[in-house]
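One protein chain is absent from this view; the other protein chains keep their places.
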Amino acid sequence: MVGGGQGAFIGAVHRIAARIDDRYELVAGAFSSDPDRARASARDLHVAPDRAYESWLEMATREAERPDGVEVVAIVTPNHMHAEPAIAFLNAGIHVVCDKPLCHTLEAAQALERAVTASRALFALTHNYTGYPLVRQARGMVAEGAIGAPRVIQVEYPQDWLTMPLESSGQKQAAWRTDPARSGAGGSVGDIGTHAFNLAEFVTGLRVEALAADLTAFVPGRRLDDNAHMLLRFAGGTRGMLWCSQVAPGNENGLRLRVYGTRGGLEWAQEQPDILVHAPFGEAPRMLRRGGAGTTPAATHATRIPSGHPEGYLEAFAQLYRDFAEQVLAAQEGRTADPSCCLVPGIEEGMRGMRFIAAAVASSQADAAWMALA
Amino acid sequence: MVGGGQGAFIGAVHRIAARIDDRYELVAGAFSSDPDRARASARDLHVAPDRAYESWLEMATREAERPDGVEVVAIVTPNHMHAEPAIAFLNAGIHVVCDKPLCHTLEAAQALERAVTASRALFALTHNYTGYPLVRQARGMVAEGAIGAPRVIQVEYPQDWLTMPLESSGQKQAAWRTDPARSGAGGSVGDIGTHAFNLAEFVTGLRVEALAADLTAFVPGRRLDDNAHMLLRFAGGTRGMLWCSQVAPGNENGLRLRVYGTRGGLEWAQEQPDILVHAPFGEAPRMLRRGGAGTTPAATHATRIPSGHPEGYLEAFAQLYRDFAEQVLAAQEGRTADPSCCLVPGIEEGMRGMRFIAAAVASSQADAAWMALA
Amino acid sequence: MVGGGQGAFIGAVHRIAARIDDRYELVAGAFSSDPDRARASARDLHVAPDRAYESWLEMATREAERPDGVEVVAIVTPNHMHAEPAIAFLNAGIHVVCDKPLCHTLEAAQALERAVTASRALFALTHNYTGYPLVRQARGMVAEGAIGAPRVIQVEYPQDWLTMPLESSGQKQAAWRTDPARSGAGGSVGDIGTHAFNLAEFVTGLRVEALAADLTAFVPGRRLDDNAHMLLRFAGGTRGMLWCSQVAPGNENGLRLRVYGTRGGLEWAQEQPDILVHAPFGEAPRMLRRGGAGTTPAATHATRIPSGHPEGYLEAFAQLYRDFAEQVLAAQEGRTADPSCCLVPGIEEGMRGMRFIAAAVASSQADAAWMALA
Partner (left out) sequence: MVGGGQGAFIGAVHRIAARIDDRYELVAGAFSSDPDRARASARDLHVAPDRAYESWLEMATREAERPDGVEVVAIVTPNHMHAEPAIAFLNAGIHVVCDKPLCHTLEAAQALERAVTASRALFALTHNYTGYPLVRQARGMVAEGAIGAPRVIQVEYPQDWLTMPLESSGQKQAAWRTDPARSGAGGSVGDIGTHAFNLAEFVTGLRVEALAADLTAFVPGRRLDDNAHMLLRFAGGTRGMLWCSQVAPGNENGLRLRVYGTRGGLEWAQEQPDILVHAPFGEAPRMLRRGGAGTTPAATHATRIPSGHPEGYLEAFAQLYRDFAEQVLAAQEGRTADPSCCLVPGIEEGMRGMRFIAAAVASSQADAAWMALA
């Protein structure tokens, strides 16, 4: 693991997610750029001192040399520290699980893309919401025509944790997420907008071709957007909207997707992830429940326990780790991975996310003019 | 009543709404342009034959002459037949309750505006959702600062009844609502978008200054938009989005407003009108219920029965009629009306609705360029 | 109308309910036993002075003599004043709509039952929750086997308005509802338990054969139960529970019925009356919505406006009045009433409610021993 030392949030999530299905063991790490914190974190995590590195570069080099070196590394640093370590590990032949968004600039992203292409190692990007069973089910249902051809896609991701200038208080998460040097050009757009964008494309299989975005930093002094409103145009004439916000009081983590087609609609909300509402036009809406009647194999693959026993964020996150383990194993064994394990987002989704951020920022700077997503 | 003969929908709603609080009696009408249907409708409605008119013009003239002529007329025809009868009755000194939107063209609207200004008779526009007790409460709470200064306003109004080309089936409601000659330039924008727009302005007291709209007619052959996506900019820097759709399967009448300010949020949905969620930032969200704890006088004024006994669409609609009766009575008695009865939308809201439709259509024709609302 | 003067609650509900469908006009009343209040109430309600009576007896006598005397009377007094006036009007050949429960003692109920049998006038009891469209739909679905044979019936009706000793404050509603002399032997059991009991029997068509009840008066000094817990045994082996409470904080009017059969389940809650959840065993639950897909003729009959436009308590109440009007008209015209109008509860349901109260009180006095309902 690179990053995720004391005081971090997402590092702990990755560790639990990797552990739930017992396919990973944490044996080495460069947990912090601060040597003391790196050492202390390693101790907390029962990582042997000789594998607690002071830098990711040292870690990549040394682990690649060890016969028992790590097979997979998780990169859980702030955005500006994604690309370089990822490239180093990929070059060293070590598989990479990288937190989203891909990185902080389009240039860094392109360098990383080249490294992924050149390496025999695999690359996964934790757009973790794609790990929810009913998100996968929704994707399959759209593909199979359950709602006909999509016409309208509404996706939103409101939060409220940055309603006040939390970054001024020294809170670590708020500090780097509102800092262009560490986050990149997008604030809420990069942090959560990319999740919403990814979810819409993942479920519908459609690509956003153009967007018109109105980004705002509502909190005085904030340097990055904390709210974004967008019109979306998808390939084939489908249209939509995307709203993400970190200043919407009462919303904790309100990612929600609605897709309406010629023959029906689908609705899913992250805070009640075990329910997928399917409304065939002209029939009563049905509440599909994870593990319950109407569950598809894609959902069952991503399910651990029976319906009615809530699964949540950690299990969805774990699904990416579990599927990636199968991909790694298949690669090691020289065989094709089980297709049900191949829905894990990777470099392509990462590049689209970067282009999404760039287009949103450019559009907003041009007063919400339409911008194409290549 | 003008319009509302056999086969109509909104006419019956107006009649029930007027009756609930026992402030109106139906004694005359021009129920249909078809004389047979007009007569038959009058018979159904127990209106005396000599007051069942064949035209609204005759009705306005003759009722104005009678010593016991109608005091108030309700105009419930399709949009293109709003302005002329309304002007005729206003000129005859008869108070007018008019269904929304104001009419079908900006020119007709301006003529009507002049008539309202010139007449001593009063004019009400049935943006009926403003009659819900908790909508009025929300308005008061925003005004009193319960959520601080509004930053973000999300309003949406999805339906699904036009998912298929219903107008081809001869269904009367669908036929005129998708016909530019009778509806005006806006389809979903005029029919339900105006409600959403009105609700956002009513509750927040803020005015939309500019919008960027993407209108679509998804159903092949349809001549007016059946879906609209918009970015909104309000006075003072507040931003928002508006979505209305008649092709979103699973949605019946999903008008929903969310307002987020510097210190809290408010959420209200028309299909559960007896609940208003208030989320003060940093506190647990509260479910305010009509008639329950935390109800304001503005809500109590619009409430008939105790909390837990659901009130609905008809009671909210009736509230406009009840309040308008007090206005009429006050005018007749030469006194100032009770302020709590003065929230009924009128010509100003009607004109704003017309400008909203015009701006949305113009913006969409200009590829979602920003259009100002005067 | 008998009762329903100034300060009353249910009288106003009856008046609106009678008015909504324009089948009744209020022309006479004995609104209060206090002559001043009776007169003032009549004035408020636009009832002519010569038809504002000081007593129900006078009203029954005089109205029966008038050629334009009332055809139907609504009795909306406290329970102990139901039977005598009802008998007087029935004897005078005037149709009666009586508020529930039937009355305050079994003896009075039996006298009333005899009067109903002897009279050619009709009798309706306002178990108003049976007027909800989806309650009628549920009844039809059970009858047609949509859930197979019922096994388990859970019905509950929690409120919170008597959590504190409100009767000590002089509040009129609380005062008579907690007074055995005016309410009868049941407190919450009589006031709301009878509604729950009636709803369970109405929807399932099954009869409670025996019950074991544990009644409590939690508020110190209260003379009647404010909470009741019961085990129920229905004909044919179906079992259930009934809970009613007026001391359950957070509950406003939480009547809720769940029925589970060999092949499916049904759930309905009064505070969201426009939704009926139907869960066929082994399939995803469906949300049936009033007026939406899957609506039965019985529900459509009781519906006024399209789905998505909430109907509520007043409309459901009005349905009983509307249906009763058709029964009265049919009787006057010497024809059979439309069967869809014949679901209005009457004397039989009233007698069952009285026996339910008696059994519950007797069971509780015998430490929750089983008591049969004849």
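Note that the chains are named A, B and C in the order they appear, and that numbering of residues resets to 1 at the start of each chain.
By our rule, a residue touches a chain if its C-beta (ideal position, glycine included) is under 8 Å from a C-beta of that chain, and two chains touch if they have at least 3 such contacts.
Small disclaimer: the values here were computed from a predicted structure and weren't measured.
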item	value
Contacting the left-out chain in the complete assembly, out of C:264, C:292, C:308 or C:345	C:264
Options A:13, A:70 or A:162, residue touching the unrepresented chain	A:13
Residue, one of C:140, C:180, C:280 or C:306, that touches the chain absent here	C:280
Chain C, residues in touch with the chain not shown (by the definition above)	147, 151-152, 154, 156, 158, 160, 163-164, 212, 214, 216, 218, 227, 229, 231, 233, 239-241, 243, 245, 247-251, 258, 260-265, 267, 277, 279-281, 285, 367-368, 370
Chain A residues that touch the omitted chain in the full complex	9, 12-13, 15-16, 19-22, 46, 159, 251-254, 270-274, 289, 291-292, 304-315
Interface residues of chain B (partner: the chain not displayed)	278, 282-289, 292-294
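Quick note on the criterion: only the chains that are shown with their structure count from here on.
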item	value
Inter-chain centre distance, chain A versus chain C - centres from mean C-alpha coordinates, in Å	55
Whole-Å separation of chain centres (CA-atom averages), chain A against chain B	43
Inter-chain centre distance, chain B versus chain C - centres from mean C-alpha coordinates, in Å	35
Touching two or more other chains - residue numbers and ranges from chain A	285
